[in-house]
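Note that one protein chain is taken out, while the other chains of the complex remain in position.
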Amino acid sequence: MSLPDKTTTMEEAVAAIPDGAVVMLGGFGVPGTPFTLIHELVRQGKRDLTVIKNDANEAGMGVDHLIVAGLMRKLIVTHLGLNANAIAAMNEGRIKVELCAQGILAERIRAGGAGLQAILTDIGLETELAEGKQVIEMAGKRLLVEPAIRADVALIHADCADPFGNLTYLATARNFNPPMAMAAERVIVETERLVPLGGISPDAVETPGVFVDHICPLTQISEEYGVVRR
Amino acid sequence: MSLPDKTTTMEEAVAAIPDGAVVMLGGFGVPGTPFTLIHELVRQGKRDLTVIKNDANEAGMGVDHLIVAGLMRKLIVTHLGLNANAIAAMNEGRIKVELCAQGILAERIRAGGAGLQAILTDIGLETELAEGKQVIEMAGKRLLVEPAIRADVALIHADCADPFGNLTYLATARNFNPPMAMAAERVIVETERLVPLGGISPDAVETPGVFVDHICPLTQISEEYGVVRR
Amino acid sequence: MSDGNFSENVQDPRARMVARAAREIAPGMVVNLGIGLPTKVIDHLPEGFPVCLHTENGMAGIGPTLPYEAADRNLIDAGGAYVSPLPGTSYFDSAVSFALVRSGRLDLTMLGAFEVAESGDLANWKIPGKFSPGAGGAIELAQKARRVVVLTTHTDRKGNPKLLRQCTLPLTARGHVARIFTDMAVVDVTPRGFALVELASGTTAKEVQEATGATLHLPAGDIPTF
Partner (left out) sequence: MSDGNFSENVQDPRARMVARAAREIAPGMVVNLGIGLPTKVIDHLPEGFPVCLHTENGMAGIGPTLPYEAADRNLIDAGGAYVSPLPGTSYFDSAVSFALVRSGRLDLTMLGAFEVAESGDLANWKIPGKFSPGAGGAIELAQKARRVVVLTTHTDRKGNPKLLRQCTLPLTARGHVARIFTDMAVVDVTPRGFALVELASGTTAKEVQEATGATLHLPAGDIPTF
């Protein structure tokens, strides 16, 4: 037996994404955001996207490009306080925004990746985050039904990949990438480094290649990936 | 800041477990089973235990010692086909056995570790595994409510630990250990190797020390841990 | 493992069934082979064949099984066999292992059976009063693999059919079996019921029908053999 090769170009991998797709984007702030894949989404002019991401990055970087280019219909997010463009687009009704508690967004995505239909939680009960949600009673306790989330596509930023799609991440660039890399019909990875099969120890793999469809090696790390001077 | 030291002796760590405790045991077959901690449970004669484990090991090893010594009241398990003692004890009513689908047991434990109350799944619908379980309707689909599981104690086998309780596992000895290590009020680890703080790369940690209470270095690896000649 | 090609000219009927089942695996698939007959499929895959074998105790990319002397005490498959890694293998915990199964990343599973119904129902984990050790991972494999096929002898030890109109034993999963490989035939589960697809060489359609506990629909033209 041998493991198949999933390396491809970014152009080709992104070309398969249809307009109207539901797209998960890894990252929390700068670390782990697939900036180059987002640029390719913009370059190919994919429209009417529903984007799922922890945050809206900052003005002029990452997910903000999709807002400015008018390619995003809806944003499912935990916090967009650092991006005035995103807040303005929300307030002016140019994008629809759904706000989630951060850990519940992570768990809903993970549940999607785990093939579960929903999780039951008391997080957000008696707050306005519970409004409109299904409530059930279990063992005498009222709980919120938080449905699993899956996407058409997940765009993932890895530090290192092998051709089968086994991935590792660095430090806090891990964040939402592993759960998202399990929760989409098509998982596209940009990687800072590509190593041969066997180049990642089987114990060190953080996302098993089984979940991954396309590996796109990055040819350069643009300044968006860098340290932000504030 | 510095991270606290959680190393202790196995005698002391196990002494804190009360009779009647709900105890999770890592392992799938031989790999990852905390054989030495189980021996200490038997030596200290902890009674009336509810044990949660993937399988019942084989006659003469691991969880079987608890059955033979009459210390186990109930076993929550996915498969006990390799242990004739366990099947006999079940059939004779000496232990109560609850059978779970393997991945659902893993998810129920993980949900406990994640502070969720339950998961919703279609696994086992229309089979006898669904009998007696709460069913709810979500978006027109009938789903089983599978409650999260937490234990009083989890006994974990690691390949390597640091004094704060960061853990790594080897190969298929990982199995149920990481979810169980998140899902108990008290997590006790036997480790083949103890390294100083910083001896495990922060990216390589498989169970963060935050979840762990006690680290017990093994002084020897008994033959139970070895390759089984069949 | 055979030498660059799928096995040919296997004589023993069971081995022939296993060899035929191996040809069900397409390049690039992620496959879980159940305990028993299905595990033997591995021996009939061409060397270097691009396939990712999954085992539910936490490994993707199973390599060849190892003898006792060469075994790694921490590396088994779900049946307890000592296996080896390939370049590109990964290990993961039991929750991730079934996440893969339930979320649709498992292209194919090959399972054993006590009974299969013409509706695709499968019973393979419990004989009430005789054998009830728990289903392990079978429920999820049978319910969630993208394609579920069964490898089984066509009849049990007493000669009773295992392919039936309805299962009599507790079900593993309802309506998910797509194809059955036996020592006598390859049989598909269709909306009309069982359909004969191929015959073991030396076996007639009539013999297969007589050993089957439900109507066997025959194809229009010649029936291929394996």
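Should a chain be cited, it is by its letter among A, B and C, assigned in written order, with residues numbered from 1 in that chain.
One rule holds for everything that comes next: a contact is a pair of C-beta atoms (placed from the backbone, for glycine too) under 8 Å apart; a residue touches a chain by one contact, two chains touch by 3 or more.
Small disclaimer: the values here were computed from a predicted structure and weren't measured.
Considering the entire complex, the omitted chain makes contact with A, B.
In the complete assembly, the contact with the undisplayed chain comes from A:P178, out of A:P34, A:G115 or A:P178.
In the complete complex, the residue from A:A106, A:I136, A:A151 or A:V187 that touches the missing chain is A:A106. Across B:F35, B:Y169 or B:F211, the single residue that touches the chain missing here is B:F211. For chain B, the residues in touch with the chain missing from this view are 1-4, 112-116, 150, 162-164, 166, 182-183, 196-198, 200, 202-203, 205, 208-211. Think of the hidden chain as still there; on chain A it touches residues 28-32, 54-55, 77-82, 87, 99-107, 109-110, 121-124, 126-129, 159, 169-179, 225-230.
Throughout what follows, only the chains that are shown with their structure count from here on.
Inter-chain contacts peak for the pair B-C. Chain centres computed from CA atoms place C at the largest separation from chain A.
Taking each chain's centre as the average of its CA atoms, chain A and chain B sit 32 Å apart. Inter-chain centre distance (chain A to chain C, centres taken as mean C-alpha positions): 36 Å.
Taking each chain's centre as the average of its CA atoms, chain B and chain C sit 30 Å apart. Counting partner chains per residue, chain B shows two or more touched chains at residues 107, 121-122, 169-171, 174. In chain C, the residues touching two or more other chains are 59, 85, 91-92, 95, 98-99, 101-102, 144.
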